[in-house]
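There's a structure below that I have some questions on.
Missing here: one protein chain of the complex. Every other protein chain is in place.
Up next is subunit A:
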Amino acid sequence: MSINKNTILCYRSYCLNVSQSFRRCGSNLRSEIGGKFGTSVQSYFVFLKWLLMFNVFSFLVNFGFITIPQLVYDFSPNVPNTTSFRGLEILTGAGYFNYTVMYYGSYSNETLEGAVDYKMQLGYFFTIAVYMVLCGIALIFSMASSFKANYVLADTTSGGAWQLLCSWDFSMTNERAVRQRKNNLRESLSEKAQRKQLTSSEKLRHFGIYLGAWLLSSSLTVGCGASIFFLCRYEQLTLLVPFMVSLMNMVVPLFFSLFNKFEHYSSQRRQIYVLVARNVLLRMCILGVLCYYWMNVVATEYSCWESVVGQALYRLVFVDFIFLLLGSFFGEFLSNVVGTRLLPRLGIPEFDVARNVLEIIYAQTLAWIGIYFSPLLPAIQILKFFILFYIKKVSLMQNCQPPRRTGRAAQMKTIFTALLFFPFFLGALAIVGYTAWSLTPSKHCGPFRGLDSTFSVVEVWMVQLNSTGGSEVVIFVYQNVIRSEIFYFLITIIILVIVYIFWQVSQGRKQLIVLLRQQIVNEGKDKSFLLEKLQNLQKSQPNIRSKNHKKVGIPSLLARFS
């Protein structure tokens, strides 16, 4: 069979330069990790790099617009004589750090004179607000684009045809990995071939186990939340709460995996989804309890409460980092040692992509909540992710084997981005929004001291603009657009109408697809009918065929029909 060279000539329109630069940038990642472990593990590292970019951007923005003006204005932190820098501050975030620009408390609320009159209050408020909005937009775009690319009509894609023809990863070059994949494929195929129908008593039993597992996991989650709430009262033992939080986040998912083993699922995908859902609920519950404690108890009891919350978040981030490293040590290194030397039956550990991705999503959420209370927290986060990247990479290469399930990497990426956005980012945004809207800023420290709420900064600014005859446009926009309810009402109505129209269009298209499918089947029947007729005709008149010197044979006629 000869290749038709004309079909591959001149596909030049593909930007060679762009692809070349992409290849150089990510080549290390892809060739080392993707070649040995497959695309799903590679997607974890790509995701980690992407989150690192968020933090770099946040740090630059915060440092540039908030910290630098403060440092220019008042370089030395006004530390009382009693406290000096001891190394312990790095762990607890309190003490000396309390008086530096690390936390909300040491930012001034005045207009900083200098080359430009810089209103610190407005600067702080708008920097944080604009950063959150930009993050939200970036996440929405990323989620929408990957949703569009990867969720196309996934009706029977977990079926046999996909597994046979599309699922084999051609870029795997490691012999062990290939052997593993073949074994898993064989198991999965033979399982599919042997699947029998379940009796209704078995179905009931499965459902009962499923319900029981959900009850157990929910009660575990609620129990963890309640215990964290009680422990929060012992805030003086500064590291107790973060330690317990991280410990629960590490240990309870192991129980969830255990429950998972007893349950029966119709497909592997559902199994992963349920596991991820339970883990997400656990982390959200713990974070929710912590935020409730901070908003309701800390905000009323302490004098400079934002700095206290900032310190608590710093400790959470730090202890979380230590536990991630420990988790890597125990989960991967020790498992490898146990699996190869002591209990060979266990084998080499797998790199659990879902668990690791959830961990970094959780870490990022902490950073997002903490931006308001501690503007320099992104710097810590950058260091954390940076070190984590390299530790995980080394641990992966030395200790782990490729994941056994042929993961649907593209769909998993969509799910992870959606997870990042929906519960976690929106939750962080809600917490920061609630703080800014309803809680009274502390009276003696920080850029918003003396105001009723953080949002009243904008009102004060508007009043100022009005009295000094400032920009008319801004005042007009504020009074008639932002403050008027009719505007939001109209926007909501318009959006609802647009959503309804798009929904109807997609319903219509689904119907069209059904009709087109039916049409394909009918055409196939037509084709086979006509071919049969042609063959009968040929059989009944063989003389004409032998006289005909032109080779109008059956193959070319058949080719014309197909």
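Here is the rule we go by: a residue touches a chain if its C-beta (ideal position, glycine included) is under 8 Å from a C-beta of that chain, and two chains touch if they have at least 3 such contacts; residues count from 1.
Note that in this section contacts and distances are computed from a predicted model.
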Name under which UniProt lists the unshown chain, selected from "AP-2 complex subunit alpha", "WD repeat domain 7", "Calcium and integrin-binding family member 2" or "Mediator of RNA polymerase II transcription subunit 21": "Calcium and integrin-binding family member 2"
Among A:L342, A:I486 or A:V521, residue touching the chain not depicted: A:V521
Residue of A:D169, A:E350 or A:E459 in touch with the missing chain, whole complex considered: A:D169
Omitted-chain contact residue, chosen from A:L60, A:I140 or A:L189: A:L189
Absent chain, residues of subunit A that touch it: 1-3, 5, 7-12, 14, 16, 19-20, 23, 30-31, 34-35, 39, 149-157, 159-175, 178, 182, 185-186, 189-190, 192-194, 408-411, 517, 520-521, 523-525, 527-528, 562
